[in-house]
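Missing here is one protein chain; the remaining ones are kept as they sit in the complex.
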Amino acid sequence: MTAPVVLQDRPQRPARTLLIGSLVVIAALVVWSVLGLNIKWSRLLDAPADLYRIFKLMFRDTSANDFNKALRALWDSIAIAWLGTIIASCFAVPFGFLAAENLVPRWFSFGMRQIFNLLRSVPELIIVLALIPVLGFTKSAGVLAIAIGSIGTLSKLCSEVIEGIDRGPIEAADSCGANGLQRLRWAVTPQSAPEIASFVLYRFEINIRVSAVLGVLGVGGIGGMLRDGIRFKEWGQAGAALVVIVVGTILVDLLSGAVRRRILSGPRGSGQSPDIAPAHMAKLLAGPAGGSAL
Amino acid sequence: MSDASLSSAVVRQGRPRRPPPSAFGIGVGVVVIVLTILTTWNWKYGTGFSPAEVLRKLRNRNPVVSAIAHTEFSQVFSPRSRNAFVETLRLAVLGSVSGIVVALPLALWSTRFGAPNRLVLIVVRAVCNVIRAFPDILWAVLFVAAVGIGALPGLLALFLFSIAVVTKLTADTLDGIDMGPIEAAHASGARHSQMLRTAVVPQILPAYASYSLYAFELNLRASVVLGLVGAGGIGQRIEFFRNQPAWEKVWGLVVMFVIVVFIVDRLSTLLRRRLV
Partner (left out) sequence: MIRFSGASVTYGGGVHALKDLDLEIADGEFVVIVGLSGAGKSTLIRAVNGLVPLTSGSLDVNGHEVTALSRRGVRDLRADIGMIFQGFNLVNRTSVINNVLMGRLHRVPTWRTLIGLYPKDDVEIAMRALERVEIVEKAYVRAANLSGGQRQRVGIARALAQEPKIILADEPVASLDPPTSHVVMRYLQQINRELGITTIVNLHFLDLATAYADRIIGLRSGELVFDGSGAEADATVFENIYGRSLTADDTMAKEAAGL
């Protein structure tokens, strides 16, 4: 670089205060957490060994009987999740219409939205805690908890779908002289039905995980089997439950993903659904982000 | 005006047969209905859910619902509850940060261009799949069984849960990045890690930060519930009062918790919108 070059003024390096500030705050929070948490950190080093010990116990004693029980318990969890999701959808679809900005006045939809947000803030576990004294340790408690827990999210998603539809067919229906219900049936529903169905299925996937978790509190299902297995030191049962949960979740995710893709894209070879924008489609086809039971 | 009936002077064409209704659609419809009936009915494989009975039970006087009217917020002043709440926050912070930090390299290694070799790719993807298959509570139950009750199992559970959430979201973003800078890095003779650091990471940093905030949000909710299984935090206080039973206090704690979650939720949504 020794050949003569036109000399120019070099600019100043900008200060990165926001970035450094955030990192400092996070570091401070971490230190505050580490110092304050009541944990014997030496136990952390033992944790992998402890975990390994538990796993060994679990898988040494498993039998075919245990797996049968586990599969039945899994079915229970799935049944609870399914019913809860369906019930929630029955409410969510009309609620979605009630909260769609293109169908109802602004203030009304805003109010509905806040109710949905509030409902979403309450974890299903808390809901089921409240339902157990009332309904007992029954599967119905689980079903209701899941239903209540899903209404908020599903209604919000439904209303967004309805807001996103093309005005065209609605205008066309109006120009043919269709009344409100007919317009709903022929212009709004055909466009939103595939997306809503996809969301319901997506929520069902998540709810299976939720249902497994609720089982830990005693409403039945595979979570309950895991908890009982650990509590009563029936390690074989616990191990079977664990394996069934992992494998079952992975399978359900794959199956549900395939079905959802089919719902959204139509039969093979029919090309893209013209009603859904590609970017939106990509978002719809992505599955749940993680095992979020809440 | 001539007779403009539709049938006159139109070229006759073969009319297509009406296609049979989509097999897929019918299949799905049938499955939905059958599943719903199967799961409602009161038999060995069903739930025995009866809306009438549920409504009846709900209408009965029961301590839980009546306690709502007498919700007690006295626990705000209790040092034990306060400490439990602070513990919840600490668990959420530490669990999130540790998981988030580990999630970035894992997400990078789960992509074809980010993994240094095929073995790493396969192993990392398998590990992530297994971690993702567990809801966080189940990790908590497992860890409680392994290391005993307290805050440690909760921390470990949140650590793994953060990894599950952030790796999946980050990996999805990585699938859509511009490959050009990667080629440029290779062409200049950079090592694999340097390539990742200079050509890939800058592209996903805002998205990664956004997902991290989202994970923190989820962890805050989860850490409350962890206490219910003995893994630390405000959940243990809720469980304590539930067993007494002192439902007024339980509702008080729940309401306070819901308010905090709601606030954090709104704040986080605001921050995340500014990031992306």
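By written order: A and B. Residues from 1 in each chain.
The working rule: contacts are C-beta pairs under 8 Å (C-beta built on N, C-alpha and C of every residue); 3 or more make two chains touch, one makes a residue touch a chain.
None of the values given here were measured: they were computed from a predicted structure.
Colleague: Would you mind spotting which of B:G25, B:P51 or B:P202 touches the chain that isn't drawn?
Modeller: Touches the omitted chain: B:P202.
Colleague: Considering the whole complex, which of B:S50, B:Q194 or B:T269 touches the chain not shown?
Modeller: Per the contact definition at the top, the residue touching the missing chain is B:Q194.
Colleague: Even though one chain is hidden, which residues of chain B still touch it in the full complex?
Modeller: 178, 180-181, 183-191, 193-194, 197-199, 202-203, 205-206
Colleague: Which residues does chain A use to touch the chain missing from this display?
Modeller: Residues 1, 3, 5-14 of chain A touch the chain that is not shown.
Here is the rule we use: only the chains that are shown with their structure count from here on.
Colleague: With chain centres defined as C-alpha means, what is the inter-centre distance between chain A and chain B in Å?
Modeller: Chain A and chain B have C-alpha centres separated by 5 Å.
Colleague: Name, in rising order, each residue of chain A that touches chain B in their complex.
Modeller: Touching chain B: residues 26, 29-30, 32-34, 36-40, 43-44, 46-47, 50-51, 53-54, 72, 75-76, 79-80, 82-83, 86, 117-118, 121-123, 125-126, 129-131, 133-135, 138-140, 142-144, 197, 209-210, 212-213, 216-217, 223, 226-227, 230, 238, 242, 245-247, 249-250, 259, 262-263, 267, 286, 289-294 of chain A.
Colleague: In their shared complex, at which residues does chain B touch chain A?
Modeller: 22, 24, 28, 32, 35-36, 38-40, 45-50, 53-54, 57-58, 60, 62-65, 86-87, 89-91, 93-94, 97, 129-130, 132-138, 141-148, 150-152, 155-156, 161, 164-165, 168-169, 172, 214, 218, 221-222, 224-225, 228-229, 238, 242, 245, 247, 250, 254, 258, 261-262, 265
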